[in-house]
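Note that this complex is displayed minus one protein chain, with the remaining chains in position.
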Amino acid sequence: MSKIPEIAKMIMDKTMAERSFGEGHESAQPDRCVIIAIVKKIKEILFPFLCGNGERENKEKLESRIVKDLEDISESLIQQTARALSYDESSKGMKYDERLEKAKGLTDEFLRRIPCLIDLLKMDLDAAFDGDPAATSKDEIAYCYPGFSAIETHRIAHELFVLGVPLIPRIMSESAHSETGVDIHPGATIGHHFFIDHGTGVVIGETSEIGNYVKIYQGVTLGGLSTRAGQALRGKKRHPTIKDNVTIYSNASILGGQTVINEGVVIGGNCFITESIPAHVRVVYDSPKIRHIPIEKDD
Amino acid sequence: MSKIPEIAKMIMDKTMAERSFGEGHESAQPDRCVIIAIVKKIKEILFPFLCGNGERENKEKLESRIVKDLEDISESLIQQTARALSYDESSKGMKYDERLEKAKGLTDEFLRRIPCLIDLLKMDLDAAFDGDPAATSKDEIAYCYPGFSAIETHRIAHELFVLGVPLIPRIMSESAHSETGVDIHPGATIGHHFFIDHGTGVVIGETSEIGNYVKIYQGVTLGGLSTRAGQALRGKKRHPTIKDNVTIYSNASILGGQTVINEGVVIGGNCFITESIPAHVRVVYDSPKIRHIPIEKDD
Partner (left out) sequence: MSKIPEIAKMIMDKTMAERSFGEGHESAQPDRCVIIAIVKKIKEILFPFLCGNGERENKEKLESRIVKDLEDISESLIQQTARALSYDESSKGMKYDERLEKAKGLTDEFLRRIPCLIDLLKMDLDAAFDGDPAATSKDEIAYCYPGFSAIETHRIAHELFVLGVPLIPRIMSESAHSETGVDIHPGATIGHHFFIDHGTGVVIGETSEIGNYVKIYQGVTLGGLSTRAGQALRGKKRHPTIKDNVTIYSNASILGGQTVINEGVVIGGNCFITESIPAHVRVVYDSPKIRHIPIEKDD
């Protein structure tokens, strides 16, 4: 026990080597828990019946709950955005008050986009219901499909990403990744009627562009061809473009910023694609020969 | 900030387009959190020593805790089932009181099956311990193997599914999916001594049938061949049948409702199987040729 102050001092030294203290003008850091709570509250507005304790609210009660929730979201998001702006190159010189002002504008703009998110998400629900024979109702999908939950978080995070809010969209998308196994970078552009089935292991990179009516299964990667150049590639288009009405079966990988999967293509399970595919074809491997080796009793 | 009432009104309009209000006879929705808490409490009964704060209870205390827990589970499950029955075609005309009565019967029947679940899960523990050289004790498996946790939830959810309880089994299985990366539809039929190692990315579809002593590794899919027909396929057998003593190594995919993997088969890693396999063979690919390309210093 007596070793503890000594260990604490070593930890302090290592921490201070990285960060300065007590400068006064250094702002607080974003709070991961608050950001995750904001996502949860936004989702409770997007589908107000399928949340909370399930008690049916009357119209007046529901409307006043939504107003209250929007106010809470607004307040939290302004504060967290003001903190996160310290990570933004163009806001770096700003004082906290200036960042707070900028955060208010960004949050206002975000809130105005929420009704459109509802429209988009209803189309995603339609796509999931039409696409999955195991779905017994749209409520079932909204309640518990991880792919849908990941898309919901993505559509929220993407709006903030497009508005130029730093860090927060990524914290949101990685919390969805943790919950669902679906890793969608908030920068990815995704059209309407998008459906991810099962979802675990799906990776959709930052510069991916996905059209409308696209369907993706578990383990699919839309990734980069190589990342050896590391930070030098930042901002460049390095992930594929997927056009409308494409279906990509489980564990297929589609790599590269120049790779375009054209309209109506069906990519078979496990395919490894690094070049563009013309419209309206199904892509399969020549099935590798499967060998059957008899198993002896004591094998 | 002043925009908020206006945004709330737009959200209300979109919400009201979907659902009616204040009709009185409309019941409350199932509560996801309560359902997840029910699963947790059932698990605390199945392995009463490996839960709570770990303090050892004496026999009397333990028995009265189990009685108390069963009463709590019963009460919660009745209420949630009554709510969920609004999603059931055959219960649709029922008043809430009638649904409550039906929910009582279903819950009673479920509780009676809990002792059998303990027997099944002990066999699953045996299979995991025998099958994994990294396991140092059965308690270790019960404490922390995600594959075991997913099977535990599945066996609970499956009983409710078989009894015809709507929605709740799926909420349970998707919460296990989120926690473990293992996606087992509650409809899947699974024999005794079942073992899933590592588990992340495993998908087992609704109409899969799995025999006894089956062992599955991470990333394995038991899936459908195509889901283009969508809802028209609902209820049809579209996932494979796996007979006794089959082992399926990591990332193999076995697809199709007519596909039968017969007794004692070993499916190699990454195999993509869409047709039946006769008993007692090992299935491998002709290894694709691997090429070694020298890497230059500045490559």
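When the chains are written out, they are named A and B in that same order, and each has its own residue count from 1.
Basically, a residue touches a chain if its C-beta (ideal position, glycine included) is under 8 Å from a C-beta of that chain, and two chains touch if they have at least 3 such contacts.
Note that the coordinates shown come from a computational prediction; the quantities given were computed from them, not determined experimentally.
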Please identify which residue in B:Pro5, B:Gly191, B:Gly230 or B:Gly269 touches the non-displayed chain. B:Gly269
Taking the full complex into account, find the residue in B:Gly201, B:Gly223, B:Pro240 or B:Gly264 that is in contact with the omitted chain. B:Gly201
Which residue of B:Pro115, B:Gly164 or B:Gly235 touches the chain not shown here: B:Pro115
Per the touch definition above, residue among A:Lys43, A:Arg99, A:His177 or A:His193 touching the missing chain: A:His177
Residues of chain B in contact with the chain not shown: 45, 48-50, 52-56, 58-59, 62-63, 66-67, 70-71, 74, 108, 111-112, 114-115, 118-119, 122, 129-137, 139-140, 143-146, 179-181, 197-201, 218-219, 247, 250-251, 269-270, 287-295
Can you list where chain A touches the absent chain? 1, 3-5, 7-12, 14-16, 18-19, 21-22, 26-34, 83, 87, 166-167, 170-171, 174-175, 177-178, 181, 183, 185, 187, 200-201, 203, 205-206, 219, 221, 223-224, 227-236, 238, 251, 253, 255, 264, 266, 270-273, 277-278, 280-286, 288
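One rule holds for everything that comes next: only the chains that are shown with their structure count from here on.
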Which rotation angle, from 0 to 180°, best lines up the CA atoms of chain A with chain B, given as a multiple of 5? 120
Measuring centre to centre with CA averages, how many angstrom lie between chain A and chain B? 24
